[in-house]
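A single protein chain has been removed from this complex, and every other one stays in its place.
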Amino acid sequence: MKIRRALPRFVAAAALTSVVAAGAAQSVAAQTSELDLWRFFNECTSQFEGVTELGDTTDVCAVQQILANAWNAEHPELQVKTTSLVRPGIVELNAALAAGTPPDIMSLHAFRIPTYASKGALTPLTSYLAEAGIDVDDLLGPVRDAVTYNGEVYAVPIDVHGALWHINLDLWEKAGLVDESGNPKIPVGLEEFKAACKAVLDATGSPILGSGDDDVLGTAWVWASLLAQNGGSPVDADGMPNVSTPEALAALNTFLQLRADGCIGSGEIAKTYESFVNGDVASVAAGTWQVNEWDKQVADPAAALKRYYVAPFPQIGDQPASWGGSHTWVVPLGANADPEQVKAAVQYLKHAWDHNLDWTRTGHATVRQSVADSPEYQALPHHSEYLGFGEHAAYNPSTMWSVGYDQIMHEELQAALLGQKSAEQALSDAQARLVDIASFQ
Amino acid sequence: MATTARSAWVVGARTAILRRRIGRDTVTAALFLAPFLVFYVLLKLWPIVYGFWISLHQWETIGTGIRFVGLQNYSRVIGDRLFWEAVTHTLLFAALATPALIGLGLGLAVILNRAMFGAGAYRTLYYLPSVLSTAVIGLIFLAVLRGDETGLLNRLLSSFGIGPIPFLLDSTTAMPSIALAALWWTVGFNMLILLAGLQNIPEEVSDAARVDGANGRQHFWHITLPLLRRPLMLVTILQIIACFQVFGLIDVMTKGGPGGQTRSIVYYIFERAFGQGQLGYASAIAFFLFAILFVLSITQLKLFRRVEDAV
Partner (left out) sequence: MSAVVRPVDPAQGSRDGRSPRRRVDLRRVLFFAIFGAVTFLWMLPAIWSLAASFRHESDIQRDLIGLIPLPFTLEHYERILGDGLVSRWFVNSFAVAALRTAVQILICSLAAFAFARIPFRGKRPLFILVLLGLMLPFEAILIPVYLLFADLHLHNTWAALVAPDIASPLALFLLTQFFQEIPKELDEAAYMDGASRLTVYRRVVMPLATPVLATLVIFTFLGTWNEYLWPLVSATDRDAMTVTIGLRKLAETFGHQVRDLGLKMAGAWVGGIPILIFYLIFQRRIVSGIRLTSGFK
């Protein structure tokens, strides 16, 4: 009787023990001479196992993976272990930081740096960079500002990416917007833009700036570009949110007007891109990351898109500017990290730094002036067409309340674009929400 | 319960045996409950308590700068326009999805309970979407609900002359669209539970009713449905709780849009906790949800008890 009564307890204990044992057997032992590298950019370990030569690949995951493989082949004493994240990787990072087990290197969007740096989660790298051979002065201006917080450099930038103007030259030619040498006649300023818009509408029935309401690119980043083009800024002098200003409203109203006129497209962005690839839309707003993909489409003889050009985002305002961002490598070991560990991490970052040109073959723009000036860079497909946009990149605000910026601006602007709210209401609601986030700090 | 002479004797003998058991019962119960309770306390109760503790602080997900603020987060939630909008959206979702999921689940269970050619195949088909994970369902329905004439649903509607509807960009159709995706995804599970319930209805009951001349509809309403009370109650309560926790589909399909019109309570919790790093505030919202669900569940249980007693 007693044995029988004890049976369920025994079974449960046995089950628990076996679960724990099985689990423990699966755990991965930590190594001390190992760098834990976390990044988005997809997962492709198996695909490129053993590959250490880049060749002419343009796939984002391939480049990162092969660079890591190459490093591992040459540095058996310091192996880099890559873990892929679901972009932007914040969920995994936050959980790891909460547990006190952050990775050594992590890919982070530049605009998040102040948030994490101010909470002591990131290791300041300024003193380590020169020693490792990374010349901070080689960085493009806006990029350098984006990775600096309180005077310290917290990251090694990987790229500049942004919104560009992808053009179907055949359709532009129909609208009379291509010159004798086959280059597009890029309109500058509102009047020229409107004129070009009309020409395109008349000739092709499609908007001159195809876009979408369901994606942050088609809402917040277009607006941010217009705002910057008129010299405005979403941040005030004290670093607080500033999106309910006359300049902001003017930018939004211009946006709405151009939309109503059919110059800026609407609808679902996936459909817009599909139409572009099928030769039905004259030109679209899309990211640097699309360049490769669409270039490949053009190479297909059956493709409808035959002549493809990539220009910087249209200048509708007074000065050239377009939304931009930057991927960076950070070392989230905190303010009191072991210097040896940080040094080891920065060594790998130097490796990435040296291969910045290889990374730009994916379509992203470089962060280094020296690379930007090089003939190889300028010879990359389409790069010469949209070179220089990095210098006029309007970044997301790099502040403590940046974490919600994209999502809040996208949502409120979308509401305005879809007619759910007036432009004033949308901006005022956005301002209130950003202030609310700032108040949590 | 049927009472016969034999049963009376059983009752008498039973009592004697039971008297012997009373003392040991508590110990035995404890043994049976122990494994469950250990895990439950460790992995559900303690985290709930800890979660509540977190909600009383300004607590960043990243873990530094933690300050005790008492009930401030809670008063903040009460004044939060987005929270109340999320409650409305979630209620709308539950109001749309629950009757559909139960009604359709029941209908399918009834239809597919009989012996017909391929009933098993049909059941598998309706269950099939359940084997796909959230992200996939979201992607599929992004294609189904595409706003222009190439969307699957729009193509179907166009054959009836109804113009292309931008399902996910129109605030009136956005949440119903999510409900549709949820329906397609999980109706199979409800069908299974109700099927099991139907299977439990004793054959004699059906036969007796048929002998008495009950026709199909009478049979269903007066015999089947009352006997399905328990599984139906179970499915309804579970369904409402699940609906109130809708998150994954929203994350993949609309991210709370358009213009925030599909933001659900759990989506808001996730945004605040992981998107904006405000764990304390997010925990407070979670406890509000907890309270809402608690009240809802108790109310439902009481309602069902009253229905049971009345019948």
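First chain written, first letter: the chains are A and B, and each begins at residue 1.
To be clear about the criterion, a residue touches a chain if its C-beta (ideal position, glycine included) is under 8 Å from a C-beta of that chain, and two chains touch if they have at least 3 such contacts.
Quick caveat: nothing in here was measured; it's all calculated off a predicted structure.
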Touching residue (missing chain; options B:72, B:88 or B:134): B:134
Residue, one of A:47, A:257 or A:319, that touches the chain absent here: A:47
Chain A, residues in touch with the chain not shown (by the definition above): 1, 4-5, 7-8, 11-12, 15-16, 19-20, 22-24, 26-28, 38, 40-47, 49, 60-61, 82-87, 91-92, 95-96, 98-101, 215-217, 269-271, 273-274, 277-278, 287, 289-290, 293, 296-297, 300
In chain B, positions touching the absent partner: 1-2, 10, 13-14, 17, 22, 25-26, 28-30, 32-33, 35-40, 42-48, 50-51, 54, 61, 110-111, 113-117, 119-120, 122-136, 139-144, 146, 150-152, 155-156, 184, 189, 192-193, 195-196, 198-203, 205-206, 210, 215-217, 219-220, 223-224, 227, 230, 234, 238, 241, 245, 247-248, 266, 269-270, 273, 279, 282-283, 286-287, 289-290, 293-294, 297
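As a working rule, only the chains that are shown with their structure count from here on.
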Inter-centroid spacing, chain B versus chain A (mean Cα positions, whole Å): 38
Interfacial residue positions of chain A with respect to chain B in the complex: 5-6, 8-9, 12-13, 16, 90-91, 94, 97-98, 115-116, 119-121, 213-214, 267-268, 270-271, 403-404, 407, 410-412, 414-415, 418, 420-421, 433, 437, 440
Interface residues, chain B side, partner chain A - complex: 28, 31-32, 34-35, 58, 60-65, 82, 142, 146-148, 150, 166, 168-171, 255-261, 271, 274-278, 281
